[in-house]
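The complex appears here minus one protein chain, its other protein chains still in place.
Chain IDs A, B and C follow the sequence of writing; residue 1 opens each chain.
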Amino acid sequence: MADGYALLDTPAPQAVTPAPLSHRDEQARLLALEAQYCSHGDTVHYTQFPKIFSGCEGSFMFDDEGNRFLDLQMWYSAVNFGYANPRLNNALKRQIDTLPQVASQYLHREKIELAALIARDAEAKFGEKGRVHFNVGGAQAVEDSLKLVRNASNGKSLMFAFEGGYHGRTLGASAITSSYRYRRRFGHFGERAHFIPFPYHFRGAKGMSKEEYGEHCVQQFARLFESEYNGVWDPKTGQAEYAAFYVEPLQGTGGYVIPPKNFFIGLKKVLDDHGILMVVDEIQMGFYRTGKLWSIEHFGVTPDVIVFGKAVTNGLNPLSGVWAKEKLINPTIFPPGSTHSTFNANPLGTAVALEAMKMMAEDDYETMVMEKGAYFLRGLEELKRRHKIVGDVDGLGMALRIEICEPHDSYTPSKRLVDLMCDEGMKADLETDGKRYGLVLDIGGYHKNVITLAPALTMSHAEIDLAIKLLDQLFTRVANA
Amino acid sequence: MADGYALLDTPAPQAVTPAPLSHRDEQARLLALEAQYCSHGDTVHYTQFPKIFSGCEGSFMFDDEGNRFLDLQMWYSAVNFGYANPRLNNALKRQIDTLPQVASQYLHREKIELAALIARDAEAKFGEKGRVHFNVGGAQAVEDSLKLVRNASNGKSLMFAFEGGYHGRTLGASAITSSYRYRRRFGHFGERAHFIPFPYHFRGAKGMSKEEYGEHCVQQFARLFESEYNGVWDPKTGQAEYAAFYVEPLQGTGGYVIPPKNFFIGLKKVLDDHGILMVVDEIQMGFYRTGKLWSIEHFGVTPDVIVFGKAVTNGLNPLSGVWAKEKLINPTIFPPGSTHSTFNANPLGTAVALEAMKMMAEDDYETMVMEKGAYFLRGLEELKRRHKIVGDVDGLGMALRIEICEPHDSYTPSKRLVDLMCDEGMKADLETDGKRYGLVLDIGGYHKNVITLAPALTMSHAEIDLAIKLLDQLFTRVANA
Amino acid sequence: MADGYALLDTPAPQAVTPAPLSHRDEQARLLALEAQYCSHGDTVHYTQFPKIFSGCEGSFMFDDEGNRFLDLQMWYSAVNFGYANPRLNNALKRQIDTLPQVASQYLHREKIELAALIARDAEAKFGEKGRVHFNVGGAQAVEDSLKLVRNASNGKSLMFAFEGGYHGRTLGASAITSSYRYRRRFGHFGERAHFIPFPYHFRGAKGMSKEEYGEHCVQQFARLFESEYNGVWDPKTGQAEYAAFYVEPLQGTGGYVIPPKNFFIGLKKVLDDHGILMVVDEIQMGFYRTGKLWSIEHFGVTPDVIVFGKAVTNGLNPLSGVWAKEKLINPTIFPPGSTHSTFNANPLGTAVALEAMKMMAEDDYETMVMEKGAYFLRGLEELKRRHKIVGDVDGLGMALRIEICEPHDSYTPSKRLVDLMCDEGMKADLETDGKRYGLVLDIGGYHKNVITLAPALTMSHAEIDLAIKLLDQLFTRVANA
Partner (left out) sequence: MADGYALLDTPAPQAVTPAPLSHRDEQARLLALEAQYCSHGDTVHYTQFPKIFSGCEGSFMFDDEGNRFLDLQMWYSAVNFGYANPRLNNALKRQIDTLPQVASQYLHREKIELAALIARDAEAKFGEKGRVHFNVGGAQAVEDSLKLVRNASNGKSLMFAFEGGYHGRTLGASAITSSYRYRRRFGHFGERAHFIPFPYHFRGAKGMSKEEYGEHCVQQFARLFESEYNGVWDPKTGQAEYAAFYVEPLQGTGGYVIPPKNFFIGLKKVLDDHGILMVVDEIQMGFYRTGKLWSIEHFGVTPDVIVFGKAVTNGLNPLSGVWAKEKLINPTIFPPGSTHSTFNANPLGTAVALEAMKMMAEDDYETMVMEKGAYFLRGLEELKRRHKIVGDVDGLGMALRIEICEPHDSYTPSKRLVDLMCDEGMKADLETDGKRYGLVLDIGGYHKNVITLAPALTMSHAEIDLAIKLLDQLFTRVANA
C-alpha cells in the first residue's frame, strides 16, 4: 500500500462491517466449535481464549467488534508488503481469471519468469549460476534442500545448525531445529543436527566486543576440525562427517538475534576448507525484511543454497522454494522427480510472487527499509532508556527485537512479562490521541522473552510513532502489574 | 460447473487470446529460460520439450496457439470440480476482499467451520468423535500424521505401508513410500517402512478370485504376528514394533488399483488385534473421486487417522489436513504447537475449502459420480475388447485405470506404449467431429504402464463420449507405431 | 576324546569331589549371592532355581552332589569335541606356558597358521581366495561382518535376514535378529533388517513338497525385485536398497530348521542378480555340527562372507572370526584398523583353535558325524512314532530337532511341555540300567517348543542309545503330567 498513514484517521474498513445481531454470540459459537472440532496441535495459540480476526489492511488487523490492532509481526514476516496490498491482491485475481490451475508436470509462464528473476538476481549478486526449485511451505523447501545436500554429498545425512535456530516442523526440519521440545514426543531422530552456538552477544561470553565474540564462536567451531578425535573430520581423507551447515543469518524464532558482521565470513571459510555446504534459510528474513532481498547479503558471503518462503507471495499463497548453485541442482545431478509435490509451483502462487518480485525491483526497498528501520530502532532505544524491563533492543532493517527482562537487573529473561504484554495487547484498550488500539505482537527468543518485530515494510513514519507510543503504554502497564 | 458439454461447441475462451506477435517466439523464449534457470528436480516433466499451458476451463486445458486438450487427469485429482469452477473461484475472490491474511496463532471463521464440517461428517459416518488439523501440501499433512502416530505410540517410529504405495516426497513421507528410486540418492532412511503386498489382483497370485486374493493377502500379513520370531510382535507383552499401517484405499501413483471389498475389513481386524493404527491417505482419492467423500467409506472400516489434500480447494490453494480420532488428537495428548506451519490454515485456502465442502453437501455427488463412472468404465471395457494393448480396465466412481500391455499377450507391461501415448496426446491433432483435440493423460502403476484417469467429476456424458473416442484413436495410432 | 562310552561305567571324575561339609549349604550360599549380586540380564536362566554345575567330561555335566547329566546341547554347540577334551585342553595349557599374551598389533604364529588353514580350505572348496579376520564372541564377528558389508556397498546399512534368524545381541546384531522381543525395550533400531520367511516346511504352506516350498519361498523373495514399487530395487540404475542377506543355513535359535536342498541355490541367484552379498552365519552350525566344516557346504552355494565362533575353540576361549572373499576384505578396501578389539586374535584362543582345526583335518569327521547323526535320527523317528507330543523330528549330521506339540493334534506348539521337560531333566532322577541321570536340553524354535539337539560329535553309540532311552522316559513322564 502507498501510505499506511491515512488509515490512522479512518474507521475500520467496510469489509468488516459487523454482522446484524450480535458479534459476541457469533464469537461464542465459533469458539465452541473450535474447542470441539479443531486440533490445537497445528497452532501456537497458547492463550485460553484465542482471538478471532475478521479483517485486515496495511498494518492493521480488525475484529468483528470494530477493534483495530496495530500489527508488529505481520504473520511472522509473511506479509512484508502490508495486509490486503492492492497490487498483489489484484495480481492474484488476474491469475484466477486466466490460469488458476495447471498440473505441475506442465509449465506456465509465471513460474518460469519467477525462477529466472530470482536466479538472475543471485547471479548478479553472487557471481554464481544457479537454478530455482519450488514447493509449498517453508518446511517442505527445507526438506528439498536436505535432499539437495544429501544427494550432493553421496548420501551424508548429518547437518550442523545453530542453537536457537528454527527451520520448520516436518520430521526432517525438526531434526535440524534446535529446540528439543519440538522432538521430545516424536521418537528417535537419527539425523539430529549438531547444534553450534550462535554469536548471541547480549547473552554470550562476557568481556568481549561483539566482533571478538563472533570471532570466538568461529574459532570454537573451527576447533572441531583440529584432529579426527574432535569427532567430525578425517584428516587422512579430507572428509567431514557433516554435509552442510544450516544458517539463519538473523535468527528468527530464536529472537531476531543479529550476529556480528564478521561472523559469516569466518564461518564460511571453515566450511569451505572442509567441503561443507552452507544452506541459508531466508524464510523469515528474506524479501527485504532486513533491507536486502536476502539477509545474508549483509554478511559478505555467497551461500551454496538459499531457502525461501513466507513473504514471497505476501501471505497470499504458501509458495516456497530453493535456489542452489548450478553444480548442486543442475538436471544431471538433480534430475526430474528428485523431489516433487502437487502444488509445488502452483500458478496462483507464482503469479503473485512474480508481481511481488517486480514490485521489489521497481522501488528502492533497500533505502526505504534501512531508513525506516533505523527510525524505528531509535524509538526502541528511547524506550530502553526509560523502561528497566527492556534489557536489549536491536535491529537490522525492519527486523527488530526487544528483549524483556526482570526489572531488577534488566537481564534475567522475563517470559512472564512478555506473555502479559501479548494478552494486554489483545484487549484493544491502549489509547492515544483519543483512539483505542490493540497491539499484535509475536514472541521469540531462547527464553521466550523477546518481542520480535516484523512490521510491514510499507509502514508509515506516523505508524512507527504510534507503535512506539503504544509499546510505551504497554511497558508501563505490565511493569506495574 | 453445470455442464461441461456446452464447451464442446465453443471456441477456447477469451482469457487465452494469443499474444499479438508470435506464440512460437514467446514459447521458445520461455523454454530457454526454463532450461537455464529452473530446477527440474521439482517436476516430473520427463519429456524433452515440456508443454506450456496458458488457460483452462472445465475439463479442458489450452495453450497459446489455441489448441484445446481434454484433460483426463485433472492435476492428479486436485481439481475434481473442473478447472476455473466459477463458484469456487468466486469464493476465493471474496476472501481476498475480506481477510486475505491472518497469522495462524489467531483464528478466523472459515477455518473453524471447515474443521467442524469435516469432523461432524466423520462422526456421523464412523460414530467417532475427532478433530481436524491443517497444513499445506499433502506431504506435510502426512508428516503431521506421522507425528500424531509417533506421539500416540510412545515414540515408535516404524510403519507398515503398501508395496505400490505413495505418500509424498519429504524425507519422512519418502520413508513410507514404496519406490526405492525415491530414496536411493538421499542417504539412509532409518524409518523406512515395512512394505506389504497390496491385493493387486491383475498381477497377483494366479488361480484365486479377487476376494480370495484379498483374503490371502490378509493372511500373509497376519502370519507376521504368529510368533516373536516373525519379527514384529512380542506376544509376552502384547506389543508390536510397528505403530501404524499407512493405507491408500485405492492406490494412486501405484496405478489406481482397486482392492477387493473384503480386504480392509480383514486387515483392520489384524491391526486392531495388535494395537496398530490405520492411517488412511485420501490425498488423491478423497472428495468424491470414487463417489464417496472418503474412498475408505467403500470398504467397511473406520480409520484412526485420515489425511487429505489436493481437491479440498479444487487446486486453488495447497491446503491439506488430517482428521484423527479424539483419543489421538485431543489437546491433552497433542497440545498446541505439536506441529505448526506458517500457512497451515491460511484464510484463502480454508475459505475455498469451506465453499467446496458446502457444494458437496448440496449436490448428490455420490449418485452422480457413481453413475458417470460406470458409464465411463463401460466405454473403457469396450476399448479393451477392441485393443490388444489394453490389458486391464477398472474403476470405482471416477477413478479409472487402463493398463497398457504389449499386444502379444495383453499382459507384459508396456511403459513404451504409454510414454508414446502421452507424447501423442500433447500434439493436439486427434480429430473428431471436425475438431482437433489434445489429450492430457497421467501415468501410474508399478511398471509405469497404467493410464490413471481422474476426469473432472463435473464432466458431461458428451465429454465422456469424446474421451472414449479420442482414446480409441490414440490406441490405434500407437499400436501401429 | 576317543570314546565317550567308557564313561558310562565309571563314577563322576575326581575333579568334582565334594566339599567337606555340605553341598546343600554351599549351594544355598551361592544362590543367595547370585540373587543379590548377579544381573540376570546376561543369562537366559528363566527358571526359578538356576542349576550350578561343577564339573564336566565328554558328554556329561556334573554337580556337587555327584549327579551326572547327559548333555544334548553342548553349550549351544560350542563344545563339539566333548567337554574337557584332553587334546584341546593340553593345547591350551601349552600356550599358557609359551605365549599366553601378546598385543594384537603384533603377530604370533598360531594366529597366522589358523587364518591360513581356514582360508586355504575355503579356497579349495569354493574356488575363492579370501582372508580371515578375528574377534571375540560371535556377535562381535557379526558386527565386523556388518562393517565389511557396509564398507563394500558404499555405506548401505540395510540388510535382509530371515524370520526365525538369530545373529546375536549387540545392538547391530539385534537389528538383524528376527525376534522383536530382543529389540522392544531398547529404543529405535534404524537398521532393522527386512525379515524374509525361511522355508520352514513343517509349519509352512500346505500342499507343497519341501522342495516346492523352498522354490516358493525363493519366488516370494524374487517378487520384491519386479518393479521399483516393490520397494527394494531401482531398475533404472540396477541398485538395491539392501547390502546383504544374513543367512543361517540351518536356523539355530529358530529351532534347527533344515531348508530344502535347492533353497540356497535359488536364493543366491536372486542375490547375485541384484548385487546383494550373502553373509553366512556359521556360529552355531560350523565345525562339523552338520557333518561339514561349514553347514552351507550342503547347499551348493559359495558364500561371500562366513562368520564363525563358538566351537572353533571347543568352548575354551571366546574366539570368533570372519572369512570373506578377497575383493571384500583385502587390505586396500578394508585396511588396518577397520575394526579392532584388544583380544581379537588372542594367543590362547588361536592356539586352541589351531589344534582343533588340525584335529578336524586328521580325522574323517564328515563320515563319522553323518553316520552318528543318521543313527540318532532313527532313534528320534522311533520316539515320534510312539509319542503324540512329538510333532516333528529332523536332523542334518548331529544337528537334530524334536518339535514338541500338544498331543491332540501333534501340531499345536507346546512350550509348556518343553519347559516341563527341561525342569524334569534337571532333577537327575531318570533311571536306566540301575543308574540315575539328568538330561541337559536346550529349547529353540519360533514358538519355543523345539528341543534343539547339539550332542558332542564325539558321542558314542552307547551314549546315543542312552539319550534315546532318557528322552523316551522324559516324554512319557511329561505327557502324563
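Convention: contacts are C-beta pairs under 8 Å (C-beta built on N, C-alpha and C of every residue); 3 or more make two chains touch, one makes a residue touch a chain.
Just so it is clear, the model here is predicted, and its values are computed rather than measured.
Although it is not drawn, the missing chain touches A, B, C when the whole complex is taken into account. Across the entire complex, the residue among C:53, C:202 or C:375 in touch with the chain not shown is C:53.
Considering C:203, C:268, C:289 or C:310, the position touching the chain not shown turns out to be C:310 (whole complex). The chain omitted from view is touched by exactly one of C:180, C:242, C:334 or C:446, namely C:334. Within the full complex, the residue among A:254, A:373 or A:425 touching the omitted chain is A:254.
Between the chain not shown and the residues C:169, C:274, C:358 or C:461, the one that touches is C:169.
Touching the omitted chain from subunit A are residues 155, 157-158, 163-164, 178-181, 183-184, 188, 190-192, 194-195, 197, 223, 226-234, 236-237, 239-241, 254, 446-447. On the side of subunit C, the interface with the absent chain consists of residues 15-16, 30-31, 33-34, 36-46, 50-56, 61, 73, 75-76, 78-79, 83-84, 89, 92-93, 96-109, 111-113, 115-116, 118-120, 131-140, 143-144, 146-148, 150-151, 155-157, 168-172, 182, 185-188, 190-191, 309-310, 314-318, 322, 324, 329, 331, 334-346, 348-349, 440, 442, using the contact rule stated above. On the side of subunit B, touch with the chain left out of the figure occurs at residues 154-155, 187-188, 190.
Simple rule for what comes next: only the chains that are shown with their structure count from here on.
Of all residue numbers seen at the subunit B-subunit C contact, over half occur in both copies; the interface is built from largely matching residues. Centre to centre, using the average C-alpha position, subunit A and subunit C are separated by 60 Å.
With each centre defined as the average position of its C-alpha atoms, the distance from subunit B to subunit C rounds to 50 Å. In subunit B, the residues that reach two or more other chains under the touch definition are 155, 157, 188, 190-191.
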